[in-house]
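Shown next, in structure tokens, is the structure this report addresses.
Note that one protein chain of the assembly has been removed; the remaining protein chains are unaltered in position.
So that you can tell them apart, the chains are marked A, B and C in the order they are listed, and the count of residues begins at 1 in each.
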Amino acid sequence: MLSFENDYSEGAHPAILQRFVETNLEQVPGYGSDPYCDSAKEKIRAACNCPDAEIFFLVGGTQTNAVVIDSMLQAYEGVVSAQTGHVNAHEAGAIEYTGHKVLAIPQYDGKMKASDLEAYLKTFWQDESHEHMVFPGMVYISHPTEYGTLYTKQELTDLSAICRRYEIPLYLDGARLGYGLMSKHTDVTLPDIAELCDVFYIGGTKVGALCGEALVFTKHNMPKYFVTHVKQHGALLAKGRLAGVQFDTLFTDNLYFEISKHAIEMAELLKQGFAEKGYQFHLDSPTNQQFIVLDDAKYNELQKQVRCCFWEKPDDTHTVVRFATSWATPKENIDELMKLL
Amino acid sequence: MLSFENDYSEGAHPAILQRFVETNLEQVPGYGSDPYCDSAKEKIRAACNCPDAEIFFLVGGTQTNAVVIDSMLQAYEGVVSAQTGHVNAHEAGAIEYTGHKVLAIPQYDGKMKASDLEAYLKTFWQDESHEHMVFPGMVYISHPTEYGTLYTKQELTDLSAICRRYEIPLYLDGARLGYGLMSKHTDVTLPDIAELCDVFYIGGTKVGALCGEALVFTKHNMPKYFVTHVKQHGALLAKGRLAGVQFDTLFTDNLYFEISKHAIEMAELLKQGFAEKGYQFHLDSPTNQQFIVLDDAKYNELQKQVRCCFWEKPDDTHTVVRFATSWATPKENIDELMKLL
Amino acid sequence: MLSFENDYSEGAHPAILQRFVETNLEQVPGYGSDPYCDSAKEKIRAACNCPDAEIFFLVGGTQTNAVVIDSMLQAYEGVVSAQTGHVNAHEAGAIEYTGHKVLAIPQYDGKMKASDLEAYLKTFWQDESHEHMVFPGMVYISHPTEYGTLYTKQELTDLSAICRRYEIPLYLDGARLGYGLMSKHTDVTLPDIAELCDVFYIGGTKVGALCGEALVFTKHNMPKYFVTHVKQHGALLAKGRLAGVQFDTLFTDNLYFEISKHAIEMAELLKQGFAEKGYQFHLDSPTNQQFIVLDDAKYNELQKQVRCCFWEKPDDTHTVVRFATSWATPKENIDELMKLL
Partner (left out) sequence: MLSFENDYSEGAHPAILQRFVETNLEQVPGYGSDPYCDSAKEKIRAACNCPDAEIFFLVGGTQTNAVVIDSMLQAYEGVVSAQTGHVNAHEAGAIEYTGHKVLAIPQYDGKMKASDLEAYLKTFWQDESHEHMVFPGMVYISHPTEYGTLYTKQELTDLSAICRRYEIPLYLDGARLGYGLMSKHTDVTLPDIAELCDVFYIGGTKVGALCGEALVFTKHNMPKYFVTHVKQHGALLAKGRLAGVQFDTLFTDNLYFEISKHAIEMAELLKQGFAEKGYQFHLDSPTNQQFIVLDDAKYNELQKQVRCCFWEKPDDTHTVVRFATSWATPKENIDELMKLL
């Protein structure tokens, strides 16, 4: 059965598995202090054009979000997010579990507007009773967003400027960062992100790794004793090599970018195919997730041969469905899907 | 350089890596609902002789302890542990981070005594002001303990009986369970553990896996919506196959037991070698961790050629050092170590 | 200087202070087990027409909300509230501090609509990925709301029916409950609330007490070992008599209702006065808080002689200001205010 259900259906890029095999019996220190982690960090620093970046590898996205937010915020602070931000909507309350409120502001195709953010911060600080409220202590954005959309460089620059004015960090969740960077419709580069954000993560789980996210602190701002924070969250890998080998491979010879580019090319083909057949798009996504409006009869029929992801019901007779491509999507699958439509 | 520093220095058993390669491009559902997780669970249930066991795969030991303890306890309850229990001593406060106190009672070579446990529980319930105290809501033991020691079947039976009388679960941390089960000095089997404990985990990280622990609920007592608890703790693997493939491999053809047995055989050789050379043991460990008392001169000399783990200073001129074998320890390394002594 | 700033500017109703004096040197047991607490509970049960109600006295509103929500929810659950609910907006994240998300839905003059609540619950349970989201585990309403508005009996009945259908408790925050019950524009009685809500609190701090809220569980649903939950939150009074004497006095000879009625009469006079002088109301409040739109010049002038509470800026030249009456407001103050306008 054909599947476009998500971008984590397959294992890892074969080069990663091969590297596991090659390095398997080497004895290396635990907890992230092995040479593979060191090498991966060096390569990521270079790719970010941020030679002083402090980097830590974690296992998954929700875990990374919880550790970052909890370790960087003061107890009385919360994190500002668009209403649809992953931390607000789909992490089972993992952020609140750490004791911090997610301060939701409006979203537009998954993005927050700088003007909304600024108004929120201004209103908070002007409120005479703000000491009875949750202090906005960080801004969370995802890029690509949960809707596959992207911030422009100007938009990121504006958000960054506001954060600096209010002296709070800008945190970018890059669970699908590769697909954002390789989009044909972006002017944002990895060095741009390293410059404009105070902390961000480069997603591995959805971009070719078995698991793993590379968390990057760009401003000498990694919380003190960060490894203890991580351990306390149950997030410290004994065999740090699990992440180290993967990211070292992904950042060798541009692999991370090459495989992301492939996913984008497949998404563009898929998009073009749906468009040519007259399907309606729920929104215009420039990345590997495409949101198509199907009439329910078509949706039911299609489900017999294709796995895709239910998104929402815009009305009683239609369904919005997500088709995701990934580093692993073969072109044949796109062709076959097009035949089925 | 020769290393006996710990049992997580190498990667994974080669059969696991091979299985990753073979299954890599199959598209499977996420979050633990893939066929490899299902198959692994079935095999573990069989090995436990517990056909109804509910099983969940997590990434690491501290994470597993935090999720189990937090999800099974009421807010006003804590977990009873020996003073040296991993949850009390070496998890950076991960349990307290979940809001629960670790109620420490005396330890004897890493183990708790049933009589101490019973006295503790009795005293608590007899105290007229016990509603102002933390309720003992679970008992935590590790097997092997942090000192490599093992409970006898009778000891486990006694602890289990007390827990049932007080209606609190007995939880066994099996980070190194394989090495315990394959010890030449144990009468405890995996089905015994499944019968006597209410919940336990079978450690993968230190017994041949890249990462992963198999959490087993034996009494239809998995907390409701457990997957949500796990997600909230940031512990849910998107690619559940990472754990599924590993445990499916480990529980095929007795691999988990075979490789554990190998580690034990290496430990016995090492033990015998140290004994023959007149070294003193800090305590008598029947598993893969051996604790040797070295005079400091010897220790300093040895460190030039062998990595081992500092444990403690019993006095000003000696050091207790841990030598750990594992599934990956070649016999040649033992021989070479013996030559160096 | 005349003050209508809030309803907690004065001390306690004189009858309460007198009762403190009379009972002061009696030696009574601590932690809420004294005869004054017992007597107060009996009187409150009678006033609620709920003979089996379980009652606990706490010190303040935010504390009460945190203890109730935290002790009644499962770890994976959050509390549904109108966007403007006190727990969502003005408790410095006290609810999130307990690990639970506040699930905000739209507000209309401070109230939630039954249809919005039902839609929210329905959508949640229909979402295939709801196990990755925060479960709605309780509904929070305030009555009067933060805007002084009131639910009708029909509205409460509808919310209650939805909660029962979804098997989650309906919790009513009655910080100003007396002023709601004595409003001239309500059909809701205290027994109605006890019948329709699963748990609620009768506010003392803002209705004649020095401090204290009477928390009422109406359905034999007080969490087990509730006193331990309370202690764990740092909310257990050693001298429980502090609350007991106050509530026993307030619920003797209808004092709570009489003094609330006085506040309402003063509010009606104030309202009438503003209306006659052509002032615009921000919304129609039937209780002791009145929200008036002032042009900024007038507001600045008034502030020289009257303390009132800034609420919000509807536009650049006007300010919404809250005038609050209370059990302690003398009629002369209203007269004087009217002269100043």
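Here, a contact is a pair of C-beta atoms (placed from the backbone, for glycine too) under 8 Å apart; a residue touches a chain by one contact, two chains touch by 3 or more.
All of these numbers come straight from a predicted model, not from anything done at the bench.
Among the residues C:89, C:202 or C:242, only C:242 touches the chain that is left out of the figure.
Across A:75, A:119, A:275 or A:340, the single residue that touches the chain missing here is A:75. When the omitted chain is restored, the residue from A:83, A:228 or A:252 that touches it is A:228.
Interface residues of chain A facing the missing partner chain: 70-71, 74-76, 99, 131-132, 135, 224-225, 227-229, 231-232. Residues of chain C that touch the chain left out of view are 3, 5-6, 8-12, 14, 17, 20-21, 23-30, 59-67, 91-94, 97, 205-206, 210-211, 228, 231-239, 241-242, 307, 328. Touching residues on chain B toward the chain that is not drawn are 75-76, 78, 89-93, 96-97, 99-102, 104, 128-129, 131-134, 310.
Just so we're on the same page, only the chains that are shown with their structure count from here on.
Chain A and chain B touch with mostly matching residues; of the residue numbers seen at this interface, over half occur in both copies. Averaging C-alpha coordinates per chain places the centre of chain A 42 Å away from that of chain C. Each chain gets a centre from the mean of its Cα atoms; for chain A and chain B, those two points are 33 Å apart. Touching of two or more other chains is recorded for residues 75-76, 99, 131-132 of chain C.
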